[in-house]
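The block underneath contains the structure these notes are about, expressed in structure tokens.
Complex shown without one protein chain; remaining protein chains in place.
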Amino acid sequence: MKKDEYIGILTSGGDASGMNAAIRAVTRTAIFNGFKVKGIYRGYEGLIAGESRELTTEDVSSIIQRGGTILKTARSEAFTTPEGRREAYDTMRKEKIGALVVIGGDGSLTGARIFAEEYPVTCIGLPGTIDNDLYGTDFTIGYDTALNTIVECVDKIRDTATSHDRIFFVEVMGRDAGFLAQNSAIASGAEAAIIPEDRTDADQLETFIGRGFRKTKNSSIVIVTESPGNKNGGAMHYADRVKREYPGYDVRVSILGHLQRGGAPSANDRILASRLGEAAIQALMEDQHNIMVGIHNNEIVYVPFDQAIKNDKPIDKNLIRVLNELSI
Amino acid sequence: MKKDEYIGILTSGGDASGMNAAIRAVTRTAIFNGFKVKGIYRGYEGLIAGESRELTTEDVSSIIQRGGTILKTARSEAFTTPEGRREAYDTMRKEKIGALVVIGGDGSLTGARIFAEEYPVTCIGLPGTIDNDLYGTDFTIGYDTALNTIVECVDKIRDTATSHDRIFFVEVMGRDAGFLAQNSAIASGAEAAIIPEDRTDADQLETFIGRGFRKTKNSSIVIVTESPGNKNGGAMHYADRVKREYPGYDVRVSILGHLQRGGAPSANDRILASRLGEAAIQALMEDQHNIMVGIHNNEIVYVPFDQAIKNDKPIDKNLIRVLNELSI
Amino acid sequence: MKKDEYIGILTSGGDASGMNAAIRAVTRTAIFNGFKVKGIYRGYEGLIAGESRELTTEDVSSIIQRGGTILKTARSEAFTTPEGRREAYDTMRKEKIGALVVIGGDGSLTGARIFAEEYPVTCIGLPGTIDNDLYGTDFTIGYDTALNTIVECVDKIRDTATSHDRIFFVEVMGRDAGFLAQNSAIASGAEAAIIPEDRTDADQLETFIGRGFRKTKNSSIVIVTESPGNKNGGAMHYADRVKREYPGYDVRVSILGHLQRGGAPSANDRILASRLGEAAIQALMEDQHNIMVGIHNNEIVYVPFDQAIKNDKPIDKNLIRVLNELSI
Partner (left out) sequence: MKKDEYIGILTSGGDASGMNAAIRAVTRTAIFNGFKVKGIYRGYEGLIAGESRELTTEDVSSIIQRGGTILKTARSEAFTTPEGRREAYDTMRKEKIGALVVIGGDGSLTGARIFAEEYPVTCIGLPGTIDNDLYGTDFTIGYDTALNTIVECVDKIRDTATSHDRIFFVEVMGRDAGFLAQNSAIASGAEAAIIPEDRTDADQLETFIGRGFRKTKNSSIVIVTESPGNKNGGAMHYADRVKREYPGYDVRVSILGHLQRGGAPSANDRILASRLGEAAIQALMEDQHNIMVGIHNNEIVYVPFDQAIKNDKPIDKNLIRVLNELSI
């Protein structure tokens, strides 16, 4: 990595809380080590269009506590085409951007992988997604904040559920991954979680209704991963089914939606983002490229893009047992 | 009010944060003044069925900070019938409940009013609803908490809106009343509020789209009162319309739903509930009956049930102007 | 007010959450009505030194939810001298600042009053202080946020107090005014409040110890206004006294300190600040000067500086009775 070139940084895909902390860490560590940094706006769109500006240590002051991303983000159609990536490469050369730090989820890292195969560019990826679905890192930036936000919301919903003796189906994000649903269910004391990874959900629901709810007229919370991640459908689907099969129950649905993404990041997300951002620059100084910087067993790890993207990260099956035992 | 009889207390209709603080205040003030209290479960349903138990000062300890209602709540079909009210009256006599404090919204107070016309019962109402739509009181228990919850949610949604340059239509509760939408719009710095009281909403949206959004590609938040309160429909309706008329925009909907009801009450709701609960017992000691205890210009007021229920509480038109000026 | 001159805006004295919402409202309403605005840094210090810059609508975008003040604040020694005010006046003329909106507490408004007596300047004051101690306005900007922050802290402290059967003396801000202590005590279900306005505090403590605590070994929270507002001393003083007189008790002190000032403003503070900021410009357009814009019975009022500063705002004595009854 030459010091007369810039390190470019961009955020891509869905926003996740903690992205700003990562931008701050990348920028400050780079400057601390004698590099210059350019912030690129709106992800790969801005990379193609050349929308960027130099970042100073002051530019990233007082952003560690803010949700969203000061660099904005987007999903780029153009970058999925060879022409788009050609333009992106030309812009990088014109703007003297010698390396790229990409903060995003699997779609964004896939883009980086293809780009790095086609052109002689150095890309470092940071896992930024609330879904926690990237292989090779125990946690992704934004996941802990989203998890806490969900739990705080369910705490509120439970007040109503208990006051009215209702069953609530609460739908959370996660796409194909049940991390948010599974863990928020345990943390909020929910009665069940319906997640994409566990195909026994239909039976579970049966058991749950039969056991927990029918015997003692009472309230219940079931957390459901959003559809289409859940092949059978989201919270609405299961609520309709219970209404149909158990007409006596007072069933409601709450779809938490986009408020799961934003808000001030949790302590963990700020620390994770700070460590990963710092490590991204360390990786560049070690001449690493085309890797995702992740965390595993509390140590920084370098994960080739291929692995991070292609492998599915499994749910801890023990958690299914824990939830099952604790919801009696 | 004779001291060998109980004061009954119940919560009815939709739960609102601060109801527990009111239960605590009624119970402790009553006991402080030498009365005995019975807590009645599940609103008028429990009144009819005789589901109640005596409350001590310890029973209401450490509940001031909790959402929901420890007495549970329900909407009672039976109490809307003469037979149901007959049973309720019989139960009250059998249980030696000499007066009734009802915490709820206009449906619940309407029930109390009819009951008190038919039978020689003493009813005191406390305004408990997040909608703030009761005439004769400046604030209802639960409104301030719901307002703060909405504002915190919109703060989070704005992180995403800003990061992605999106328009969000955020749907909030309120039924026929725009207090939550109007005030949360001002407090969250939203660009517009679409409320039932203001029939010019269609034009407003036009203006808003034409002025604020079209000229600078940017993010926007519009707060919408839920349908059917909004005759034209809720957030989904307006989002669809913008998508149809302005296909270039990235439009999303967020329906906040039941999380608006629960959660630890705000300081204001706890103080309001404490003052109103204390005043309910004062009112009983002054031989008041069939009134709602409210607050107006920071003073306790007694409002005949008729007035509280039949009159519409108007939105402050100045707030529409303020929102309009500040969203430029 | 001539439109070729600027409206200057500054924040002065202790920071209060909601000041940014007021800056936003003043700026946008001014621009909406055809005026230009200059933000002056660090209160009267910056007025004297000429540290200011023009504010656009974008400059005040996304600040409504932030604590502190983007204009910074200070207590100015220089401005208490005739020479300092002379310089300030000269700077205003040089910078073409035709009117001044001052957001601050009684010290800041006193400065504005003297300044306006000595020089032909137009000053509009907005009440910005967490202490709520300005006469003529029911609420000051920052008070509701501080009150909620205190209540959230006491909710946490009570977890420990209850788990350990301890007495906590919690010291809160307020200087000579007991609004924060009195209201947070009611809202947090504290057993007592020791406030400057009520000279019976010694007896109260006696009663409280004798009644509430001695009979049932249990936990207690007492909220105390900071010294020197409390003539006898703050939380530490009372804790020492109880330790001395009742050696068996497990007594702790918590001084909440500066975290009471900051944080995202509550919904009420944002709305209040928005309304007052908007009204400040309305007042200027009506050729008002040397008044504080306040709120009374939910209506905007204009209060001559003299009244706002010289009169003491009394505590609602009813609240003392309510607290007393509810802490049995």
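When the chains are written out, they are named A, B and C in that same order, and each has its own residue count from 1.
Here, contacts are C-beta pairs under 8 Å (C-beta built on N, C-alpha and C of every residue); 3 or more make two chains touch, one makes a residue touch a chain.
Predicted, not measured: the structure shown is a model, and the values here were computed from it.
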| Neighbouring shown chains of the undisplayed chain, as defined at the top | A, C
| request: Determine which one of C:53, C:156 or C:231 touches the chain that has been left out. | output: C:156
| task | Kindly state which of the options C:255, C:285 or C:301 is in contact with the chain not pictured. | result | C:255
| task | Just the residue numbers, please: which parts of subunit C touch the chain that's not shown? | result | 11, 15, 17, 42, 66-69, 72-74, 149, 153, 155-160, 162-165, 168, 252-259, 261-263
| remark: In the full complex, subunit A touches the hidden chain through residues 24-25, 28-29, 31-33, 57, 62, 64-65, 138, 144, 147-148, 150-152, 155, 158, 162, 183-184, 186-189, 264, 266-268, 270-271, 274-275, 278, 297-298, 300, 316, 318-319, 321-322, 325-326, 328
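Rule of thumb we're sticking to: only the chains that are shown with their structure count from here on.
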| said: For subunit B and subunit C, which third chains touch each of them? | reply: none
| request: Determine how many degrees of rotation, between 0 and 180 and to the nearest 5, align the Cα atoms of subunit A with the equivalent atoms in subunit B. | output: 180
| note | Rounded to the nearest Å, the gap between Cα centres of subunit B and subunit C is 29
| task | Quick one: report the Å distance separating subunit A from subunit B, using the average Cα coordinate of each chain. | result | 35
| said: Could you work out how far the Cα centre of subunit A sits from that of subunit C, in whole Å? | reply: 40
| said: Residues touching two or more other chains, restricted to subunit A: which are they? | reply: none
